[in-house]
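What you see is the complex with one protein chain gone and the rest in place.
Up next, chain A:
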Amino acid sequence: TKCVHLSPVSLSEVTATSRHYVDRLFDPDPQKVLQGVIDMKNAVIGNNKQKANLIVLGAVPRLLYLLQQGSSSSELRAECAVVLGSLAMGTENNIKSLVDCHIIPALLQGLLCPDLIFIEACLRCLRTVFISPVTPVQLLYTDPTVIPHLMSLLCRSQRTQEYITQIFSHCCKTPEHQTVLFNHGAIQNIAPLLISPSYKVRMQALKCFSVLAYENTQVSMTLVNVLVDEELLSQVFVRMMQRDQPIDMQLTAAKCLTYMCRAGAIRTDDSCIVLKTLPCLVRMCSKERLLEERVEGAETLAYLMEPDVELQRIASVTDHLVAMLADYFKYPSSVSAITDIKRLDHDLKHAHELRQAAFKLYASLGSNDEDIRKKITETENMMDRIVSGLSESSVKVRLAAVRCLHSLSRSVQQLRTSFHDHAVWKPLMKLLQNAPDEVLVMASSTLCNLLLEFSPSKEPILESGVIELLCSLTQSDSPALRVNGIWALMNMAFQADQKVKGEIVRALGTEQLFRLLSDPDSNVLMKTLGLLRNLLSTRPHIDQVMSSHGKQIMQAVTLILEGEHSIEVKEQTLCILANIADGNTAKELIMTNDDILQKIKYYMAHSNVKLQLAATFCISNLIWNEEDGSQERQDKLRELGFVDILHKLTQASDPNLCDRSDTATHTSLPLSFSFSLHKTDAHKHAHCVVGY
């Protein structure tokens, strides 16, 4: 019976000739069926309408039936696979229909047949189906026997090599896929293909390695030791990057080496990275390259040098890269708009991609070195470009622009000058109102830096009502956003006036503040403690905050000191206590709390010098003899046995600690001097963490 596959396309569109082709597939005479398939093959080549018609008329299930039938001649089966391959070459809808008809398992089954011509036809069709974005790649991995069988077919012919490697490189999308391919010997099987006489095979094998090595340490570590014809794989890649090789090959080889380097398999100072991969990627950014190549080149280069300042320095002087990137913003060019519609279309399509790639590369270039940041901001219209990039319609561009801005915002000088001159805070604030999390993380991170004490943008940002926004960030589900929100508030509170501090406490609410103190993310906890510390600075502020929230704060401090926390967290908490001890009335909250005093005593005898130091600061502030009631406090502390500990500490090995305890035991005048220093130190500490 006919198996007609009905679909939304109206049957009236289907021509009689198409029906005739399908009908012939049902002829009882196998010879006539074969001729029918061959005629169909000739009819569909390059004819998308005919392809759609045949699919609507149900040719696919019949072809698949013939292909799978053991009684079919091998010639017929091969021709069926060829026709299916041709149908797959059409539109995405064609692919969908083919996949819906379960073409993939049928063709994979066909690969078990010994006939090479049939295998090649099946692989060619599978290749076409798998490289389409509409095909779920998972279908390649459903049957666990498929991958090993494909590996075994690699030796059959150049065609099987080309198709199989192409399938692999398109279907390797996740670390799990990488592992499956790796475990089935992808590296050993594909490595020899890198020196195949066929360019297509070499190229597809190379692409395979680039997707296998991407962010995969296991693969990358294996790759560096692979020999191809007695030559190290990295050297094979280096040869493929030679300037007279096709651009596609140079670029893909550079990607392989980049991924191997990022995965830690090749050192960043290896000459194949410094003298070969990096310059090759810079060349890919040049005006002579196609727009697509320039995008890929810039993105790969950004990725390569992201963690390494030395590579950033080298790239920044290679072939005028910084100036070269400025050209990425000149699309569509004014010339193309007038003279050539086709080119304008092409330019427009790539304009966003080019801009985001350039922003990414600038971000990577400027992430560590102050001179490079200066060079970037001095590039023609750079700040204007970033500013307009922040409000572009494309999320990708906005994200890249804010990433670039963030990278540049790590520079004190830029914050003071170009950031202020171009009022970057305005679009940044706008960006924060309504953006995907990814953008929000970067934007809030940048905002943290703009809120640094010395940043001239701090004032206008405060006036724009940013506090509410930041407080809402601290309630986000994303730890990164919570950190950035509280971090920005911490920076804002640093040396702020009472009004701002009051506003922060009001807007955040004590409940939220204490919720953050028990946040599972230690970064959030650290920054919240930092905020508390900044709120509790200068005596009147300390007393004011402690009078209203003293009880909760003391509770929270006790909890943290008792809990399982890192040294850094405990140190920060002890610093808060030291600040409280510096208040006039706030002191009493400690002096009357024996539990806290015992804890301070405990930390003074702790094995970690940092904690000892912080606890000693606290005691010093309590016994400072210029203030009222210092004598009583000293007496009480003596009773509690602090003096013995202080004496012991004067013999301590750490000069800093020794000095501190020495002055504390004598409680003489110079002590106050060292205390004021300490306080500044502590604040500095809070603010220094900022910025990265």
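We adopt the following convention: a contact is a pair of C-beta atoms (placed from the backbone, for glycine too) under 8 Å apart; a residue touches a chain by one contact, two chains touch by 3 or more; residues count from 1.
Heads up, the rule we're going with is that contacts and distances are computed from a predicted model.
Asks: If you had to name the missing chain as UniProt does, which of "RAN binding protein 10", "Mediator of RNA polymerase II transcription subunit 17", "GINS subunit domain-containing protein" or "Serine/threonine-protein phosphatase 2A 55 kDa regulatory subunit B" would it be?
Replies: For the chain not displayed, UniProt's protein name is "RAN binding protein 10".
Asks: Looking at the full complex, which residue from A:G185, A:P279 or A:P479 touches the chain that isn't shown here?
Replies: Touching the chain that is not displayed is residue A:P279.
Asks: Pick from A:L153, A:I314 or A:M429: which residue touches the chain that isn't shown?
Replies: Looking across A:L153, A:I314 or A:M429, the contact with the absent chain belongs to A:I314.
Asks: In the full complex, which of A:T17, A:T174, A:Q242 or A:T592 touches the chain missing from this view?
Replies: A:Q242
Asks: With the missing chain put back, which residues of chain A would touch it? List them for me.
Replies: 242-244, 271, 274-276, 278-279, 314, 317-321, 324
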